[in-house]
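Not every chain of the complex is shown here; the ones you see sit where they belong.
Order of writing sets the labels: A and B. Residues in every chain begin at 1.
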C-alpha cells in the first residue's frame, strides 16, 4: 500500500466563500503515483467544509442564501457558543450541513468522477489562514 | 491490496425517489473477493445521494416532506441556478442534506452493519439515466 499526504492552505478574504480545489487534488494524485485507491479530502478546521457539487456561480449564491436561512449569522447572541467571545457559531452549523470531508475513488490514476463532480473548499469563517488535508491510499 | 469497481445505473420515473441498493452492494462485494477493507458508494451526479438509513416507507415519506420544507422545489425562480435554464437547484440542496457518499467497513466478507442499516440511492432530479459508483479496496 502506498500513501500520500498534502495540505492545502487558504486565506479567504471574506467571511464566506467557495474555492474549486479539483485541480489541486488532481495534482496531488499525480504526485502520489497512486493509480487505484481512495482519496480523502477534509477541512482541518471545524468552521469549514470540503464538499462535491457543481461549479456554477448561481448555485453558489443559492447555497449562500440557503445556509444563511438555515443557520443565520446574526443576531450573534442567539448562540451560546458565541458567549465564549467567538462570533462563528453559525459557521459550525453551516459546515455541518455542507460536510467535513469527501472520499473519492481513484481508478486508472484519475479521480473516478461523474460528469459534473467538482471538489470545493467551503469557508464559513474566513479572513485567516486555514487548511484542508489531502490523503491518498492505494497502489 | 485488491480493488473492485462497479457502476449501478438508475432511471427513476419520477423527480424524486429512494431505492434500496444494499443487495447490489452485497453482490459487488461478493464479486470482488475482498473480505476486509472499505466500500465506498457514491452518487456520480450532483443532484442525487447515497445514504444509509431505514427501509421503512413511512420514514421515506417523512424525508420527502422534510426535504421539501428545507429546500422547496417551487417557485423555481427563487434559485439563481435555475436562471441557467435548469429547474433543479432544489435537488442540489436536498442532495447536500442527504449526503453524496457512504463508506462502509468490510469484515469477514460482509458489510459490517448494525441491525437496521441499509444503503439507499436517493434521486432528487430523476426521469433520466444516472449512476452510482461502488469502489471496494482491501484484501
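Everything that follows uses one rule, which is that contacts are C-beta pairs under 8 Å (C-beta built on N, C-alpha and C of every residue); 3 or more make two chains touch, one makes a residue touch a chain.
Keep in mind the model is a prediction, meaning the values are calculated, not measured.
The complete homomeric complex described by this structure file contains 3 copies, of which 2 appear in the displayed model.
The working rule: only the chains that are shown with their structure count from here on.
Chain geometry summary: the mean Cα position of chain A and that of chain B are 20 Å apart. Here chain A touches chain B in the complex through residues 1, 36-38, 51-54, 56-59, 61-63, 66, 70, 97-99, 102-105, 107, 112-117, 137-139, going by the rule given at the top. Across the interface of their complex, chain A is touched by residues 1, 3, 5, 38, 40, 42-46, 70-71, 79-84, 89, 92-93, 96-97, 99-101, 103, 131, 133, 135, 137 of chain B.
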